[in-house]
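Below is one structure. I have some questions about it.
Here the complex is missing a single protein chain, while all its other protein chains stay put.
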C-alpha cells in the first residue's frame, strides 16, 4: 500500500484528520485499559515472571572509587549453601547505556571507575542465599594510579565542551550587560537527582539454545536489544525482550544496565534462567544520575523590560568519554529574546556513576534556574513577572531565526493566572502571614523541546470488526496502552472496547520507546499511519475515495454507500505496519511544548520549613490525546518539581566519592503530605509540524520550570532568595525575618 | 507453623530469613504485593495483617504463625474490583502502577483506622475523633511513595470512596 507521504516527516500534516474522524475518542479522558490489572495486582512486572528453575543473582559493588580488581575471593563464597557461581565476566558493564545508544556501554568490570560500580554477580538457588553470599564476597583492589577527581569543582577536573553541544553566541553580551538599564548576573546550583522509579531495575535472563529472552524493566526495547546483543557479541535478532509493564523509568531504564548483562552472562554460565534484581541501594549507587549543575545566568533588560542580553552557562559532570552532558540550556535557546547571547554547557570529567537522562534532561534543572533568575529580573525592574515573560517572546528563535511551530506560552500564563488568582498576589515579599507561616506566590514558564523518533506499529483489523495494535512500545505509566488504542479506534471508527493494544515485546514492530516525551507522538503517529493504510483499503473495498470515507461505530460510509466494517474485511484480517521518522519538520521549526506554573507556598516563620499549599499548571502541547493520562503526566511532573525545589539531592562524600544517601529514607522524594491539590489546565492546540497527530510531548513538561515557581513563591513569602537547590530550611533559616517582629504585615 | 493468606492456610517457609514479602511473592506467587525498597521506606509492600497495614518487607515470614494476611489479590480482582480499586481507575490514581497495590492496601486500612477514631500527626485535637480532611488523608497515606506523582489523584479516589461509603464524612470546609 502506497500512502501519499514518505516515512520521513518532512511536511507538516495539515489535514486535521483527527478532527474529521467521527468516533470521538481522541482527547477523551478515558480510563487506562490496563487499569484493572494494575489496581488488582494482576499486571506482571518484570521480576514477577515465574520461570521454572530460575536462579537468583545479586550484584556486588566496588568499595573503592577507582582502580582495578586484583582478586576476587570466590572460594569461601562458593562453599556457602546454595551458591552456584561468582561471575565477573568481561562482558559485564561498568556503566549504563545512554538512551538510544543501541550499543554496549563500557564493559569489563575488572576496572573500577566509580564507587559502587558493580564488579561481580553472585548466583545462588534462593535470593536469601545470593544476598548473603554477595555481602560475604571479598574483593581486593589496586587503587588507580591516576585517579579522576571526585568533585566537579576540583581544579584538577578536566572540563570539556561536549561534542554535541556547541556554544551559542550572538552579539556582545558583556556590553549589553554593562549598558542595560537592568542587569542580573547570578549563579545558581542544582544537585544531582535520582530517577528513583518505584520498581527497581530487574532482568530475568533465559537462554533457549543460542537465543536469549530477557524479561526486564526497560524503556526502549528496540535499542535495548542492540545494546545487550553488542555486550554479548551476539546478533540482535537472537535477543527478545518482554516488558509489558514497567514500574516507572524516568530515564533510568532508557538503556540497559548492569543487571541485564549480569543476568544474561550468569544464565549462560549456569545453564539456567537467572534473575537479577537490584537492591534499592544499588539502583541509587550505580544506575544513572542527573548531573549536578552550576549555572550562571545573565539577563540584561532595557528600561521597558525587554531583554537585550541573555547568558546561560552551565557546568555539569560525567564520567570521562561519556557523550551525554545535561543539556541545561536547551530551552533557553528558544524561550526568550535578547540578541546578545551566550549559551554554553561544559562538562567536568569526574568519578561518579554515569550521568544521563533523568526526567526532562536539560529543562528540568535549566528551566528552574532560568525562571528563578527571571523573577529576580522582574523584581529588579519592578515589573509583574508574567508581564516580563510576555514581553520577551521572540518572533523567531534568536540567532537561528527558525520559526516556532506553535507556542501557547502567553495563553498558558493567562489561563493559569486567572485560575490561580494571580491578581491577588502581593508583589512585595513578607506581606502575608498566617499564624506562624509566611505565604507567598510565584510563577514560572514551562518549556520542553518536542522530539520525534523513528517508530513503527502494526494495526490489524479483524474480520469480526475488532482491531489489534502491536508495537514494542513500552508503557512506563505514560498511558501508551490508552492512547494508542484511542488513535486506532478513532481512525478505524471502532468503539474503544473493540481495540486491543499489545506492547512491550520485541517480536512486535519497533515503537519509539518511552523517553524524551516522544513515545506517544512517534508511536502514535505510526499507529495513525497504519490505520490510514487500512482506511485506503476499506475505501477501495467500499468503492469510495479515501477522503470521503467515514468510519464510525463499526460502520463504513462514503460515496453514498454504507457497510459494516467487518463485512469489508471479509475472511482475511487487514494488517498494516505504519512507520514514521523525523524529517525536515524537525529542522524547519522550533518545536516545543509550553506552559506556566503557579505556586502558593507557606514558609514557617521560625523554622523555614516550606510547604506547597497549592499549585496550578496550564499547558499547551498540541492535540490532547487523552485528557486523563495527559493530566496525570503534568501532575506527576509538578510533583517532581516539588521534590526538585524542596527536598531532592544526591549527597556524595567528596573523600571517596560514595553516595551517602542511597536509599528512599534519606533521598527524599515527595510524599503524599508534600503534595497539595494540583490544578491542571490543558489548552487546546494543534501543532502539525510536530506530528501527524498534531500532538506534542507532555511526559516531561510538568517538571520544566515548576521548581522555579516554588523558589519564586518562597522569595515572595519571606523575602529570602536562595540560589542553591533544593531550598531546604537550613539555607533559609539564617536569613528569615524576625518571627517575633511586630505584625506590620497584613494578616490573611 | 501456618498463616492464613487471603483465606487459605499456607505453611510458613523454612528459611527464617525469608520475609513476609518474599514469601508472598516467591512462594505463594502473590506478586501483587510489590518490592520497592525492601527496607520499609516506600510502602509498595503494604499488606494487611489481622486487618492492620504493615510493610511486609520488614517482617520475617516465620513471625506470622496464626496470622490472617490479606493482600491486594483479596481486595478485588480485575474483573471484580472493589470500590476503592474502581475509584483508582476512574481518577487515574496511578501511572506505572507499581506503587498501586500498596496504596490501595494502605487506603483500605486507613478507612478502618479512621472508623476506629485513630488520630494522626495533623489531627488538631488529638484526644478527639478525627475529622476527615484532605490533610488527614495526605498524612495518613504518606507511608506510600509514588514516584509517578499520582498523589492528588489517589487522594481524590479516596475522598470519593469515603464520601460514598460513609459513615465518615469529608469535611469540605476543612478540606478546602
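Lettered A and B in written order, each chain numbered from 1.
Quick note on the criterion: contacts are C-beta pairs under 8 Å (C-beta built on N, C-alpha and C of every residue); 3 or more make two chains touch, one makes a residue touch a chain.
Basically, contacts and distances are computed from a predicted model.
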item: Identity of the absent chain, which is to be given by its UniProt protein name, from "Xanthine dehydrogenase family protein subunit M", "Branched-chain amino acid ABC transporter permease", "2-oxoglutarate oxidoreductase subunit KorB" or "Cytochrome C"; value: "Xanthine dehydrogenase family protein subunit M"
item: Contact with the hidden chain (one of B:31, B:85 or B:106); value: B:106
item: Residue in contact with the excluded chain [from A:258, A:389, A:433 or A:715]; value: A:433
item: Absent chain, residues of subunit A that touch it; value: 63, 81, 115, 128, 131-132, 135, 433-436, 604-609, 611, 646-647, 651, 653, 655, 658, 660-663, 665-666, 668, 670-674, 728-730, 733-734, 739-743, 745, 747-748
item: On subunit B, residues whose C-beta touches the chain left out of the figure; value: 16-17, 19, 38-40, 43, 46, 52-55, 58-60, 62-63, 65, 106, 109-110, 113, 116-121, 123, 126-127, 138-140, 142-145
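The rule is simple: only the chains that are shown with their structure count from here on.
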item: Cα-centroid distance, subunit A relative to subunit B, in whole angstrom; value: 28
item: Subunit A residues touching subunit B - in the complex, by the definition given at the top; value: 31-32, 34-45, 47-48, 50, 126-128, 132, 195-200, 245-250, 277, 279-280, 476-479, 628-629, 631-633, 635-640, 663-665, 669-673, 675-678
item: Contacting residues of subunit B [partner subunit A, same complex]; value: 15, 17-18, 22, 25-26, 29-42, 44, 71-73, 75-79, 81, 85, 88-90, 92-101, 104, 122, 134-135, 137-139, 141-155
